[in-house]
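Note that one protein chain of the assembly has been removed; the remaining protein chains are unaltered in position.
Chains here go by letter, A, B and C, matching the order in which they are written, and residues are numbered from 1 within each.
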Amino acid sequence: MLLELRDIHVHYNKVAALKGVSIQVPSDGIVTMIGANGAGKSTTLRAISGLTPVTSGEIWFDGERIDTLPADKVVARGIAHVPEGRRIFPDLTVEENLRTGAFLRTQRAEVEGDLEDVFGRFPRLKERRRQWAKTMSGGEQQMVAIGRALMSKPRLLLLDEPSMGLAPVIIQEIVRIIEAIVKQGVPVVLVEQNAELALNVASYAYVLETGTVSLAGAADDLHENEHVKRAYLGV
Amino acid sequence: MTELILQTVVNAVYAASYMSLIAVGLVLIFGVMGVINFAHGELYMAGAYTVVALYSQVGVPFFVTVVAGLIFVGLLGLLMEQSFFKPLRDNPLGGLIASIGFLLILQTSAVLGFGVRMAHIRPPTQAKFELIEGVVLTHQRLFVIIAAIVLLSLLHLFLRKTKFGWAMRACAQDREAAALQGISLSQISRIAMFIGAGLAGVAGALTAPLVSPTPYMGHSVIVTAFIIIIVGGIGQLEGAVVAAVLYAFVHTFVTTFYDGVVADITGLLLMLLVLVIKPTGLFGTKERA
Amino acid sequence: MSEPVLQVKDLSRHFGGLIAVNQLNFAVMPGAIHGLIGPNGAGKTTTFNLISGFYAPTSGQVIYQGRDVSGMKTAKLAEIGLIRTFQGTTLFKEFTVIDNVRVGCHSSARSGFIGRVLGTDREVEVHATAKAEELLEFFSLESMRDELAANLAHGHQRALGMAVALAADPKIILLDEPFTGMNPEETTRMMQLVRDVRQRGITVMLVEHDMQAIMGLCDTITVMNFGSLLAEGTPQEVRNNPQVIEAYLGSADHAA
Partner (left out) sequence: MPRAKANIWSWLLGFCLLVGLLVLPQVLSYSQREIAVLLIINVLLVSSYRLMTLTGEWSLGHVVIMGVGAYASALFSKRLGIPVPISMLLGAASAGGVAAILSFPLFRMKGFYFLIGSFAAGEVIRLIWKYFTYPFGGPKGLKLIPGFPDIGSISFFEPEIYYYLCLFVVAVSLFVLYRIERSRIGLTFHAIHWQDKLAESVGVDTFRYRMLAFVLASFFAGLSGALYAHYIGTINPTRFDVEEMVFVLIWAIVGGTVTFYGPIIGVVVLTVMNEVILRSLGFDTARPMIYGGILIVSVLFLPDGLESLIPKVKGWFSGRVKKTGEVLEPEKSP
């Protein structure tokens, strides 16, 4: 396993947000977490990337324990996190946003190559590279956020609600991009409100309910699961 | 009359220069670290006393002492960051209050080291340009203007063209997202604190021969700086420069043609007006704090 | 047919260039449980904030009991019986449970300043405390009366939030995503609480992200998408509306 969460507990003040979450992520494909608003999906991602301290439990990434590392050290290990709400830097240009993603990298030529790579993936960003990021549309901002994460040359990509607030046609585009990234060998942990979408693209899925994993299994199996159908797929 | 107006313009440009240096430093610290450095006026004072100590008393060449002022005050900034801003990172009010404590320490240190009386410093040069008949610009003031232009341009280039510059702006806009790019807030804070404090130190060192330092000179400086950063839109570097120019002209003209106290009141009312109309400052766009 | 207790007419709200709510119309009937739903970013929360006085509308009106209350401040709206709750567990966490509800009694526990200092407001306060205790009983929280609100379990905090709102004597109560983060049992319990609230003669309007959670609860459901009205009707009508299905599941079809 590339990433493993063992019995993770997280508290905000005194209130428990995660009550023993265990998750495994293999080194290829998409693992998804679905669940209602506030079930603890985003908190799980924040715990992995070191933004939220864990109260107990262990997180292992490629044979190394990372749950005590601060966020900037977790990135250095190769985990890129596209946070909920995209969180691009509004008053940086598109290109500057992308370049902050490569903050830790020292090989100049490689970075320039990857920048062209990202522009190849998102031609619309290339046209707007000198524009302030805040002037971009929601879908373009999502592309900036994903592109920024790719600039760190990650070994694992965490995506938090990439479909949020986007029109169906844009979501389609984002999904294609995610699939292309996975195909090129970067595994993805996808957190989604839109369970139908998530279960369609992922190979393995976890259902989170009030801070615990209530169900886990192959995405196709969960798609046919009665509880999941009733609670999350609206069937 | 024309000469008087032109002379006042020259004076205002000079005032705008050192005020920008101070205010930009304060804005940089606030932007990156989210804390108001109440001791910023005392950092300016520390820069001035570096000149008193090294140039007046020991005889080190003036421009060497200016560089020494930058480094010494920059290090004071680092000391502040490490000793209380960093431990109080999640407590902006605590950081502000600790900086008030530091203000008292710096002020008392100056009193103990140099006495409460004004320190008169012989300017390194008495030379001056007569721009036109009756309008004078001393070299000493010209140094301040040039230093402000050069240093602020360098800062601008640093922020726009270098990796650490982008990182610093990224931290100012969204600390958490910046951390997710591998940017260490502690490292960036140290850089911001060094630069921010250093700029105040340079301003203090360069103006020392023109203002006769006292241990209490920081008070009016911090008031001025607050006015500028509020009018300029808190966290906005360009706004701070524009506001410094605006404020310097208003203040200098009111002082020259009316009265110094009235000029101070005008400045404060300007700031209150901005706060009432637009609590994020005239040039500000983002909701902060 | 009686008059609607709450109505929005051509309600719009712009943020800069963004149109968050666009020419929205709907009416809430007295005694109803009325749902407002829609996918993420549909403008539900903005609509909610427009009705409860957190924002002023760019154009259009909010009409409460036949009176135009557009842009009226939240506190003023509360005084005339339009009470909102908050997402998550927004409470006075540093207060005891009973004190939370006592703050809720603000409008009915009036007394002058001198009376407060001299203690002649005792009668008013005894009355307020009794009312608060009655509400705690209603929500089965009486055993936690003197606990700090922060120490309550999630579900109890939600119930306490409703108790605080009810203490303010609402005629209509607006619930902001009451089922967020709840497991199925908690959801069932909360649904019963909402029905109990209606039994007290209070009109309920709730905003939800999750279509499923409120299907069994509401009499009428208004569906929003991209800031506009998409559909309105009984749960059955909304459930079978092809446009609603498209809005919720459309992306999945493309993704498949």
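Rule of thumb we're sticking to: contacts are C-beta pairs under 8 Å (C-beta built on N, C-alpha and C of every residue); 3 or more make two chains touch, one makes a residue touch a chain.
Bear in mind the structure is a predicted one, so any value in this text is a computation, not a measurement.
J.: Using the touch definition given at the top, which of the shown chains does the missing chain touch?
T.: Its contacts among the visible chains are B, C.
J.: Touching the left-out chain: which of C:Gln7, C:Ser52, C:Thr180 or C:Thr222?
T.: Once the missing chain is taken into account, the touching residue is C:Ser52.
J.: Of the residues C:Ala167, C:Met182 or C:Ile202, I need the one that contacts the missing chain.
T.: From the options C:Ala167, C:Met182 or C:Ile202, the contact with the absent chain belongs to C:Ala167.
J.: Would you mind spotting which of B:Val64, B:Ile100 or B:Ile149 touches the chain that isn't drawn?
T.: Of these options, the touching residue for the absent chain is B:Ile100.
J.: Among B:Thr8, B:Gln82, B:Ser109 or B:Thr256, choose the residue that contacts the chain missing from this document, as touch is defined above.
T.: B:Ser109
J.: For the chain that got dropped from the picture, name the residues of subunit C it touches.
T.: Interface residues of subunit C facing the absent chain: 52, 54, 73-76, 78-79, 83-86, 90-96, 99, 102-104, 106-107, 109, 111, 113, 116-119, 121, 125, 128, 148, 164-165, 167-168.
J.: For subunit B, which residues lie in contact with the unshown chain of the complex?
T.: Those residues of subunit B that touch the unshown chain are 36, 83-84, 87-88, 91-94, 96-98, 100-105, 107-109, 111-112, 219, 223, 226-227, 230, 259, 261-262, 264-265, 268-269, 271-272, 275-276, 279, 289.
Rule of thumb we're sticking to: only the chains that are shown with their structure count from here on.
J.: Provide the C-alpha centroid distance between subunit A and subunit C, rounded to the nearest whole angstrom.
T.: 32
J.: Once bound in the complex, which stretches of subunit B touch subunit A?
T.: Those residues of subunit B that touch subunit A are 163, 166-167, 169-170, 173-174, 176-185, 286.
J.: Where on subunit A is subunit B touching in the complex?
T.: Touching subunit B from subunit A are residues 49-51, 70-72, 75-76, 80-81, 83, 87-92, 96, 99-101, 103-104, 148, 152.
J.: Taking the touch rule as given, give the residues of subunit A at its contact with subunit C in the complex, in rising order.
T.: Result: residues 13-15, 36-39, 163-169, 171-172, 175, 193-194, 196-197, 200-201, 209-210, 214, 230-231, 234 of subunit A touch subunit C.
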